[in-house]
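Shown below is the structure under consideration.
For this view, one protein chain was removed and the others were kept in their places.
Letters A and B mark the chains in the order given here, with residues in each chain numbered from 1 onward.
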Amino acid sequence: MFEGVPLTWFLITGTIMFFVGIYGFLVRKNLITILMSTELILNSVNINFVAFNKILYPGHLEGMFFTIFIIAVAAAEASVAIAIIINIYRRLVSINVEKMDEMKY
Amino acid sequence: MTTNQLMFAIFSAVIIIFSILTVTSRRILRAATFLLFVLVATGGMYFLLRFNFLAAIQLALYAGGIVVLIIFSILLTSHIADKLEAPGWKKVVPALVAVAFGAVITIATILQYQFPQEVMSGSERTDIHVIAKSLISTEKFGYALPFEVISILLLAAMVGAIILAKKRKD
Partner (left out) sequence: MIDFSYTALILLIPLFLFVLVGLFGNRFKPLVSGVIGTSGLFVIWVLSLFTAYKYFFVLEKATDGSFQKLLAVNTVWLHLTDKLHIDMGVLLDPISVMMLIVITTVSLMVHLYSIGYMHGEKGFQRFFAMLSLFSFSMLGLVVATNIFQMYIFWELVGVSSYLLIGFYYTRDTAVAASKKAFIVTRFADLGFLIGILILSYTTGTFDFITLTGSSSPAFSSGQGVWFLGLSTMTWSMIFIFMGGAGKSAMFPLHIWLPDAMEGPTPVSALIHAATMVVAGVYLVARMFPIYIHETAALDIVAWVGAFTSLFAAVIACTQFDIKRVLAYSTMSQIGYMMLALGVSGYGGHEGLGYMASMFHLFTHAFFKALLFLGAGAIIHAVHSNYMNEMGGLRKYLPITHITFLIACLAIAGIPPFAGFFSKDEILVAAFHHNKVLFAMEYAVAGLTAFYMFRLYYSVFWRKEVHYHHTPHEAPATMTIPLIFLALGSTFTGFIPFTKLVTSDGLPFEIHTEWGIAIPSILIAVVGIAVATVFYRKENNIATRLARSMGGFYTAAYHKFYIDEVYLFITKRIIFNYISRPIAWFDRHIVDGTMNGVSYVTNEASFRIRKFQSGQLQQYAIVFVSGTIFLALLFIYLWTN
């Protein structure tokens, strides 16, 4: 309970955000929207970390640091992913994930 | 309903609604904008939990950096006016089933679990000096090593991104 807001509320919000992200990952065709879905997933995890940190272990900072690192990794990931997307676009003139099946069987 | 609860409700609602809009909107630039709202609302959550520094990072990095990057790449690869084609039901139905199922299991588990019921005063803010010292400390609860590793990762990502995106000579 954090000043009237129970932990479970945060967790449920995170969960919903997470699965919405997964849904996006599974159905969107555009690579950039898939990238956005991953950002959603990462954020939902961040919320959980922060909430656990604050409510269960208020004297500690591990959750926060994890969040910081996740944000850093997400930034790195986003930059590389976008570089790849641009490269793919140059080659295929499309960023439709369904067309990227050159390495199938 | 306390102020906190109200704030939480607002942020939570924004997050959930705009998340769903992000993954369903058929105009890609709008999706990016909705993502921005989600990220800002997440930052709000951090404020709510008194992680001011984290919230600042969230706003600067996510909202300011990544979303801008995404919008740039959208501009590079898509026409703004284009509507994305709707996903076929063959993809949507299994995805929805899996996601709904997963969400139900997770939420049920969360609700079942007995978390310790402590009431936090919670008003204390984390001092930025403490964060800075922890980041470069090698003591217990120090994060010097991950910090260095992350720096190298970022460097590598930077180099990789440049190499990947630069035009080939041939």
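Going forward, contacts are C-beta pairs under 8 Å (C-beta built on N, C-alpha and C of every residue); 3 or more make two chains touch, one makes a residue touch a chain.
The model shown is predicted, which means the values in this text are computed figures rather than measured ones.
One of B:Ala55, B:Ala95 or B:Ala157 touches the chain omitted from the figure, and that residue is B:Ala95. Even with one chain removed from view, chain B keeps its contact list with that chain: residues 91, 94-95, 98-99, 101-102, 105-106, 109. Although one chain is not drawn, its touching partners on chain A can still be listed: residues 22, 25-27, 97-98, 100-105.
Definition applied: only the chains that are shown with their structure count from here on.
With centres set at the average Cα position, the gap from chain A to chain B is 6 Å. The part of chain A that touches chain B in the complex is made up of residues 1-13, 15-24, 26-30, 32-33, 35-37, 39-40, 43, 46-47, 50-51, 54-56, 58, 60-62, 64-65, 67-69, 71-80, 82-87, 89-90, 95.
Those residues of chain B that touch chain A in the complex are listed here as 2, 4-5, 8, 12, 15-16, 19-20, 22-23, 28, 31-32, 35, 38-39, 42, 45-46, 48-51, 54, 57-58, 61-62, 65-66, 69-70, 72-74, 76-78, 84-85, 87, 91-92, 94-96, 98-100, 102-103, 106-107, 110-111, 115-123, 126, 130-131, 134-135, 141, 143, 146, 150, 153-154, 156-158, 160-162, 164-165, 167.
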